[in-house]
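Before anything else, here's the structure in question.
The complex appears here minus one protein chain, its other protein chains still in place.
Which chain is which? They are A and B, in the order written, and residues in each are numbered from 1.
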Amino acid sequence: MWAFINKLRSPKWFYAISARLQPWFWAAALILIVTGSVWGLAFAPADYQQGNSFRIIYVHVPAAFLAQSIFVSLAVTGLVYMVWKIKIADMAATVMAPLGAAMTFVALFSGAVWGVPTWGTWWMWDARLTSMLILLFLYLGVIALRGAFASRDSASRAASVLAMVGVINIPIIKYSVDWWYTLHQPATFTVTGRAAMPMEMWLPLLIMVLGFYSFFIALTLMRTRSEILRREASKRWVRELAEETT
Amino acid sequence: MSLRLQAQSLACERDDRWLFRGLDLDIRAGEIVRVEGPNGSGKTTLLKILSGQLADYEGELFWDERPMRKARDAFLASLLYLGHAPGVKAALTPLENLAWYQALAGQAGGESARFRALEEVGLAGFEDVPAGQLSAGQQRRVALARLVLAPRPLWVLDEPFTAIDRDGVAALERRLVEHARRGGCVLVTTHHELTPCAELRRIRLGGGGADAGI
Partner (left out) sequence: MPASEGSLREGVAAVHEEPRGGLAVAVWATLKRDLVMLLRRRSEVLNPLVFFALVITLFPIGISPDPALLAAIAPGLLWVAALLAALLSLDSLFRADYDDGSLEQLLLTPQPLALLALAKVAVHWLLTGLPLALMAPVLGIMLALPAGSYLVLAISLALGSASLSLIGAIGAALTVGLSRGGVLLSLLVLPLYIPVLIFGAGAVQAAILGDGVLAHLAILGALLALALIFAPLAIAASLRISING
């Protein structure tokens, strides 16, 4: 464990190991997303209530999963950075935040598109959509705070603290929004989270979720690598690397 | 209590730039240590590290031969730090300002001590004027009154001569020397040239720490 943490202290080590891991995740993402999309969009049976429009869950649900997971990752990397002062964790957090905001936006947008056939309107104050919207604001806050500091070290710490505060609040926000929703709109039709979904429907969904996660990991590795190069540009190993490639 | 502040291979990196590295310090009772260096060489940062405000450094700090992490409370109880800004509230009178600092240090009361401290720094007659109406130099003097008010052995002063007139500078210099002679210890940055004396030592910063050290 300690050996691993100490290795993480070296950006050079991470740069080398991520180069080897990256292709595997790209390949997994490609295979899973193609399989999941084709299966989900073309072969899975249509929903008896919503018809074909339900198929948007194959984008909506994975994006929503990722949106939440990435915020938790932000808090975890923030904690790692604050406790062990591991710079890689902060570099990962820097590149993950916009990605998380983008995923939140995808989830919101697909939810809105889905709303047209189901509710007849682009926006409903549905509990899930509302929580997702608040999550988007939390992401924007973390990104804006990081951008506001002149010193990068301070910016990293401030963003870490905010991510941790946010992650404590997310369950509270989610719970209170759910409660608020049931109070104001009892027993309306919710689009996801129904108990019984036939296997032909949820298996492609599972594949899509795994595909999105692989895509996220691959993209994070790739962007963290370029972040390493940017921040370590003055270090000797980066300069040597640059000379080798040119 | 021996009063000894040590640093071993102290290094500080801010935003991928080394302010200083490999800095070894051994500061003992009876010394005035002046930290020198050009603008941006990390003088203030070094003082902030040595006064326990910044935890963002490499190397080890020791107070009375104990690691700083363990001795932190004892260290803070012995420390008096005056930063760039005087830390004086404009809405409060000098007396009220000092009363708050006394309370923070855990010493309640002592009205007469406060009067005496203000008189010592030449603010007799201004005790009950809101500090916002005082000049910049007078506000700085309110802060300096804390040197008289609280008997702390270690003084860390960042540019204490700012905005002070010539008489005030001379008086403050005398006070620093006196403090050192009585077994106290002063760590100071200043652009003002201190009169050389037996107690005075210099630390030079700058050049990425290549020539740092004593």
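We adopt the following convention: contacts are C-beta pairs under 8 Å (C-beta built on N, C-alpha and C of every residue); 3 or more make two chains touch, one makes a residue touch a chain.
Just so you know, these numbers come straight off a predicted model, no measurement behind them.
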Self-check item: Of A:S10, A:S69 or A:S154, the one touching the omitted chain in the full complex
Solution: A:S154
Quiz prompt | Option from B:G106, B:G125 or B:P196 whose C-beta touches the chain left out | solution = B:G106
Quiz item: Which is it among A:L8, A:I31, A:M124 or A:L145 that touches the chain not included here?
Solution: A:L145
Self-check item: Sole residue of B:K48, B:R114 or B:R141 that reaches the chain not shown, by the stated touch rule
Solution: B:K48
Exercise. Looking beyond the chains shown, say which of B:D16, B:E58 or B:E178 touches the absent one.
Key: B:E178
Quiz item: Residues of chain B in contact with the chain that isn't shown?
Solution: 1, 48, 51-56, 73-74, 76-79, 81, 83-92, 96, 99-101, 103-108, 116, 120, 148, 150-153, 175, 178, 182-184
Quiz item: In terms of residues, what is the contact footprint of the unshown chain on chain A?
Solution: 134, 137-138, 140-141, 144-145, 148-151, 153-154, 157-158, 161-162, 164-166, 168-169, 172-173, 175-177, 179-180, 183
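Keep in mind that, in the parts below, only the chains that are shown with their structure count from here on.
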Exercise. For chain A and chain B, let me know how many angstrom lie between their CA-based centres, rounded off.
Key: 48
Quiz item: Tell me, which parts of chain B touch chain A in their complex?
Solution: 14-16, 56
Quiz item: Which positions of chain A touch chain B when the two form their complex?
Solution: 151-153, 231-232, 234
